[in-house]
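One protein chain omitted, others in place.
In order of appearance the chains are A, B, C, D and E, and numbering begins at 1 in each one.
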Amino acid sequence: MEIRVIVPIVGEKWLEDARQTYAAHAQPGTRVSAVAVQKGPASIESRRDEALATPEVLRLAQEAEREGVQAVIIDCMGDPGMEPAREVVSIPVIGPALACMHLAAMLAHRFSIITLPPSSIPGVEEQVWRYGLQQRLASVRAIEATVLAIKGGHDAVLHMLTEAAARAVLEDGAGAIIPGCTGMAGMAPKVQAALAERGCEVPVLDPPAVAVKLAESLIEMGLSHSRHTYPQPPAKEIVGY
Amino acid sequence: MEIRVIVPIVGEKWLEDARQTYAAHAQPGTRVSAVAVQKGPASIESRRDEALATPEVLRLAQEAEREGVQAVIIDCMGDPGMEPAREVVSIPVIGPALACMHLAAMLAHRFSIITLPPSSIPGVEEQVWRYGLQQRLASVRAIEATVLAIKGGHDAVLHMLTEAAARAVLEDGAGAIIPGCTGMAGMAPKVQAALAERGCEVPVLDPPAVAVKLAESLIEMGLSHSRHTYPQPPAKEIVGY
Amino acid sequence: MEIRVIVPIVGEKWLEDARQTYAAHAQPGTRVSAVAVQKGPASIESRRDEALATPEVLRLAQEAEREGVQAVIIDCMGDPGMEPAREVVSIPVIGPALACMHLAAMLAHRFSIITLPPSSIPGVEEQVWRYGLQQRLASVRAIEATVLAIKGGHDAVLHMLTEAAARAVLEDGAGAIIPGCTGMAGMAPKVQAALAERGCEVPVLDPPAVAVKLAESLIEMGLSHSRHTYPQPPAKEIVGY
Amino acid sequence: MEIRVIVPIVGEKWLEDARQTYAAHAQPGTRVSAVAVQKGPASIESRRDEALATPEVLRLAQEAEREGVQAVIIDCMGDPGMEPAREVVSIPVIGPALACMHLAAMLAHRFSIITLPPSSIPGVEEQVWRYGLQQRLASVRAIEATVLAIKGGHDAVLHMLTEAAARAVLEDGAGAIIPGCTGMAGMAPKVQAALAERGCEVPVLDPPAVAVKLAESLIEMGLSHSRHTYPQPPAKEIVGY
Amino acid sequence: MEIRVIVPIVGEKWLEDARQTYAAHAQPGTRVSAVAVQKGPASIESRRDEALATPEVLRLAQEAEREGVQAVIIDCMGDPGMEPAREVVSIPVIGPALACMHLAAMLAHRFSIITLPPSSIPGVEEQVWRYGLQQRLASVRAIEATVLAIKGGHDAVLHMLTEAAARAVLEDGAGAIIPGCTGMAGMAPKVQAALAERGCEVPVLDPPAVAVKLAESLIEMGLSHSRHTYPQPPAKEIVGY
Partner (left out) sequence: MEIRVIVPIVGEKWLEDARQTYAAHAQPGTRVSAVAVQKGPASIESRRDEALATPEVLRLAQEAEREGVQAVIIDCMGDPGMEPAREVVSIPVIGPALACMHLAAMLAHRFSIITLPPSSIPGVEEQVWRYGLQQRLASVRAIEATVLAIKGGHDAVLHMLTEAAARAVLEDGAGAIIPGCTGMAGMAPKVQAALAERGCEVPVLDPPAVAVKLAESLIEMGLSHSRHTYPQPPAKEIVGY
């Protein structure tokens, strides 16, 4: 079984790091490979960044399918390109945010998302509406950090994340927490433990882990997205791709 | 890793059958055990049946936790006792319907549930509301059969199920199909293939498979339901249980 | 006309007290009788407590119908067993919470529920969703007390209830208040008066009164719940009940 | 106890008829009086008709309160003037449609409204949205008749109403039926019986009965609408009324 | 092209002022005329005020249509009489609130309305529900002023409005601001500038401008409201109008 992680940001710098992040959650028999887009932004913090990464996500999803890979994960909580990529391949295409929101809704009555930077809150709210889960959203909170900054400053980020999560539970009534950036990978267990110490016994999801488990589950069940919802696009002339 | 299937109907008759149904979807290292309620109905087709099975579901969930089992699955699409059982144990308690509805919502824009008998439709609609997924529901359709009847009549049931599923796709706009009874276990791939032949390329979920995969995933991630949403009940005098 | 109050907690201690609470709101010609479950919890503060009281609620509802009683009220704001009980009898089965939420929605644009203890808030929110009234919910607030404690400490409870209700009106925009426990019976008029003194002229519902009036109204109109929504369960073997 | 029925159509022709319709459902001790608007339309079949009846509804509600009447019912399923009338009086002001929709939602998972004429369907749908009950609406169906016509043609109307109600149950999944015009008063039990013969065991509400029972209940509980939601309008110059 | 502004408050005092307010936003070729109701309140701050203005709004809308005017605007954020007026004329009838809410929803993910006085908040919330836009509402906030007071005290009102708008953005997550009274006409650009200085770059709509632009647009496209949704009322006897 092989799962392909598509990193929607350019550069090889974080690629092996990303691969290992996902591989750490895979079963022994699962091979996890990772590729990065050749064109696109250096990080994803806006709808523009998502839009510019998307054409490459489609190409890489098709490449993965041709190579016999059985599922694709897009390494970003914006799930950039997930819907169009589902049209162009038959293997599962997984957005970690979609997977986390539904898992959180199975474990708690309401969940909060802790995103960054604060200016991205409206976009995350729209994403929740798009996935039809607004009734289950307790709040979207943000920490004051850029995506690139969190790579180097784990302790400070961890502190901010825990603080925002605690307020989400105590003030907004969240019963589960979703870190809003795959760059926060690995922090979930620490945040969950810190919250429990403060009396907030809520699950904190680790987006890469959730995405890998969903990918493996779908492969094992022989399931993928609906071709009725995501029909194969008609063949036509396309320029520049 | 051990997963315990709680069969909420009395009698040993279907127990090993149920165990094998779930075990068939487990990973090599996963042990699947099954127990049946000692008190309760012979089948579950009403809210009354669910209510009378529930006290035993709670007892058996606690027994499972005491025995070191890591997750519990309730073998019924009514998910009887799932919420109260989550209060009394810390290990994951999985209802196949909850798991299937969220998975379907991840794979398609709208899903239909094919339940039985027709009189159970309103109860299933209420269940969808309770899980907050009404926006994603295309329809609840039913086949004219009793739960006990489907055990013996696979071919006729398969035909009715396929027919109802096709109408759900073509008339109601469903993008995914959920069989509404765990007694339909194993029919999903056949229905999916039959639908595809008729031009409806939609995923048809197999509830036991979906439940087992969710159980394994949660165990591997060290996650369970929220104690904030499902707090441990205060200790008190309880008579008769 | 006879209305039967089913007290879903064990013991005779509160039974006559409960009967009188409901009888105080009945018309002269209405007889109010009360029975308590023989098996179940000493108080209801969790979904587990509700689940363990439910089988007896069903039995007592059937007993009431056999005895010619014309309506049944379940004496708890969790409305434990209301839906399954409606399947097994044709006479009206009334949950005070269902009755109060709809009445509040007829009198105000949004309502708040003041429940206890704080850990029960998520469960009450889910109940509002189940009844499809989330748009009309201003907030669920809680006071720091156990159900058993409120029996003895009326003044302190009254103060906490008023305080929480005032915040619901002033901070959450509630236009009506529902006490979230039938153990708060009789406090409503005092809370309503205390709120009015603070400039909050909102109706505060008394759950037992609301339930009795609904029962009498249904009996007089010859109406009961829908057999389409709550069909009679098929006859089958049931063990242990 | 006195309840005042405000008939929002001009003329004395139907006044005593209306009074008796409501009085038939009152308790022995309840006096039911009826008054008709002096200005307004001859029947209510449009938003215009409602708008032109409303100023008089306000005047008559105030007159009723001054005369010591304890509750007001507006004799029309458009509930014309209910919200503004609640601002100008402290006694309960009841719209039969509001009362019926909430009662139906307490007795069934979804309800249908059978209105007339067909062109009024969009307005009824908007009314359901305004009351926040769209999730519980199965359908709005209509019969081909004018409001004035139904006064004389009970048998034909009864047949059409039963036919439409049966389709609402069987095709739209309604679990309860609300006749959409108070002119259909008294037909409910016959329609309910006719539906039961066809296997549709659903409650059919009689709007005048439901309104009277709600009025009596509110009076007995000492409750009325929220002054927070319906605040008393500031004193000001008003010309022409 | 002629647009008629119907001022739903009595008196000639504000009429020319209102006319100029709307005319200032019209294209060179658009003639803007204004008429005031002959009967009705001196200002609109309650549902009663709206109800008493409505019959005249209907009459004046019909008069406008007879005179060849191509669109009607109702000069009040309660949109009094908009729906019934649409039944009696075929030319567009525009409520500024309806127009502003939809425009705000096109420009931002969520909007807030700043109304007055505070007691009018529940009515504004109900209006948002009626228009089906609750998902897009961030909050309804109010300033402590009467409608008549704001005519004379622009600076104080401007300050309060800006303050409330800033809190709507920063605390409630509003992405656009709608002043809740047409009496605040002309303040929008100043509030928008003041908010921008505080780092809140959100559009602040000017209700009269939005209404005029919608009227002109509809006239130029030859569009009006749906006769299916707003059918012409049947001819009938009407007394007193």
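The rule is short, and it goes like this: a contact is a pair of C-beta atoms (placed from the backbone, for glycine too) under 8 Å apart; a residue touches a chain by one contact, two chains touch by 3 or more.
Computed from a prediction, not measured in an experiment: that's the story for all the values here.
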Missing chain: touched chains present in the view: A, B, D, E
Contacting the left-out chain in the complete assembly, out of A:V5, A:A18, A:V35 or A:L52: A:L52
Which of A:E12, A:D155, A:E197 or A:E237 contacts the chain that the document leaves out: A:E237
Residue of E:V57, E:I74 or E:A99 touching the missing chain in the full complex: E:A99
Where the missing chain touches chain B, by residue: 108-110, 135, 173, 175
Residue ranges of chain A at the interface with the undisplayed chain: 10, 38-43, 45-52, 54-55, 58, 81, 83-84, 87-88, 117, 119-120, 122, 126, 129-130, 132, 146, 228-231, 233-234, 236-241
Positions on chain D contacted by the hidden chain, ascending: 121-122, 125-126, 129, 134
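Definition applied: only the chains that are shown with their structure count from here on.
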Chain centre separation in whole Å, for chain C relative to chain A (CA means): 43
Centroid spacing, where centroids are CA-atom means, of chain A and chain D in whole angstrom: 51
Multi-partner residues of chain D (each touching 2 or more other chains): 108-110, 132, 135, 175, 228-229
Pairwise touch network: line, ring, star, complete, or other: other
